[in-house]
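The structure appears below as structure tokens.
FYI, not all chains are in this one, though none of them got moved.
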Amino acid sequence: MHKRFSNSILSAKQFNKNNLLEILDVSEKIERTLKKQKEIPLLKEYILATLFFEPSTRTRLSFEAAMHRLGGKVITSVGMQFSSLAKGETLFDTLKMVEAYADICAIRHPVEGASVLAAENISIPVINAGDGAGEHPTQALLDLYTINKHKSLIEKKLKIAFIGDIRYGRTIHSLIHLLKHFECELTFISPSEISLPEKYKNELNSHSISFLENENLNKAKGADVLYVTRIQEERFTDRKIYEKFKDAYIIDKDFVFKSCPKAIVMHPLPRLNEVSTNLDDTPNAVYFDQAKNGLYTRMALILKLLNINIE
Amino acid sequence: MHKRFSNSILSAKQFNKNNLLEILDVSEKIERTLKKQKEIPLLKEYILATLFFEPSTRTRLSFEAAMHRLGGKVITSVGMQFSSLAKGETLFDTLKMVEAYADICAIRHPVEGASVLAAENISIPVINAGDGAGEHPTQALLDLYTINKHKSLIEKKLKIAFIGDIRYGRTIHSLIHLLKHFECELTFISPSEISLPEKYKNELNSHSISFLENENLNKAKGADVLYVTRIQEERFTDRKIYEKFKDAYIIDKDFVFKSCPKAIVMHPLPRLNEVSTNLDDTPNAVYFDQAKNGLYTRMALILKLLNINIE
């Protein structure tokens, strides 16, 4: 592992089981504390820079709220445009600038590897807030936290069904890197055109995680967790196949109540219609709680990277 | 009234006279306090989210300064684009996100009703910072505060003349909802093409507020308050009518000194040339003070919504 990875969050691959348990534990402490008080003022003199080379209001605000809830300050560069790493020297120079102004930074960039480039070249901790087709490790951590909060990862072997675009769904790939450290059974439900890439299958096999692939939503029956992502029409060469699955994969109250009434339904958001709004008021729907959990896990990560302990 | 309205500011219609007097009173206290100190640190652990789905730098900065002067923190989403409530589920989901990250939010949206949708669905207080052709209640409150500060609303029956675009001027409509609770005489001066819509006349009548409509600026003679808005050429089918009034409705030093030398001149800003800059240095011009008053009234509203009292 690169020397700099130790104080940056660049990939979901960088964690071992102990790291994860520690992050879950600190996140839980934070959630509990924020029920009693609005702020945990451990970072009063620290500055977070959020560098978003592509827009992602949801993720950016989550990081900024996390820093504020820790008493810290934020500088932000929304709307900087960089077409590619072909302008790499400018990205490098921009990052050097940030090093001078902030104590920690979160980077969102359309090009895979941008945050690694950052971590290799600047002296402050870097958090990958999504880089192109690459990783989105903080999303994976908040997903893991959500699963563990509602369905313990330790007490039983969870059945987790992923539904939708398994091939391009970056958040699913990052989450696989974390789930492989726990006992669980995974089911990947998608049209074969957008099924799980080989390398993730290999990784699951090498960790002895049993998994199943199928096109039929009924295979989600009895699941503890439904993790839904959007299917995009443009992924299909044959429009008919898209039409066939588009409606087959709508998760609604009826389906959940019949097939897996105790399941939690997750979605990385934004959703379109793949999760019906008729689920919103049910206890099964945890996708809004999931967003909230992003606050706690990001607070935990920021503290960890700055070597600050919550009592 | 919808249950949620009680802790949100959605419409100028929601206030009764006591509410208004209380807001004016707290705003005054705040203005007085800020003469002695830069900050009233009552909200040190609170986060305001400013969600501006259309740009309005003036209003946004006013809210953000208000929160900072209360010691609080701000997260902001400038430049989010939503074409219509047809994408309503996304707006809904976005709002749910904000609920997780902030303690109170101010929403500006091009579609009427957006802030009501917000208040109905999220658990934190919502302030309507302007929604399309709809309401702009905080502007109305700062206008009311400005009138009362310079010309008491209580001590005498004020003569208030509105000049310009009375038909589409959202700030005028919102202000009417507040003024109806006080003794006053209103004069609406505009070309008939852009005169006061029927429903506001009915409302004034039902509150026994006497008012006059006229095309002639001379009817503003003797007014205590001139409230000026811009006339837009595109409102007229006949260009000649526009040309006729364009120059008739320029409020300058000469006009004010002759017709109503004690009047205050207000404008919601931005102005073009309907209020002459030769007024800027006169005591009559209060439009810059008006902007400052937005700070005090917005601070008062934020405190009220969060149930925090200024001693």
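Should a chain be cited, it is by its letter among A and B, assigned in written order, with residues numbered from 1 in that chain.
The definition used in the following text is that a contact is a pair of C-beta atoms (placed from the backbone, for glycine too) under 8 Å apart; a residue touches a chain by one contact, two chains touch by 3 or more.
Model, not experiment: these values are computed from the prediction.
Here 2 copies sit in place, and the number of copies making up the whole complex of this structure is 3.
The working rule: only the chains that are shown with their structure count from here on.
The rotation relating chain A to chain B, fitted on Cα atoms, amounts to 120°, rounded to the nearest 5.
Averaging C-alpha coordinates per chain places the centre of chain A 41 Å away from that of chain B. Those residues of chain A whose C-beta lies close enough to touch chain B in the complex are 37-39, 41, 55, 57-58, 61-62, 64-65, 68-69, 74, 78-79, 269-273, 277, 288, 291-292, 294-295. The touching residues of chain B, counted against chain A in their complex, run 44-47, 49, 73, 75, 77-80, 89-90, 92-94, 96-103.
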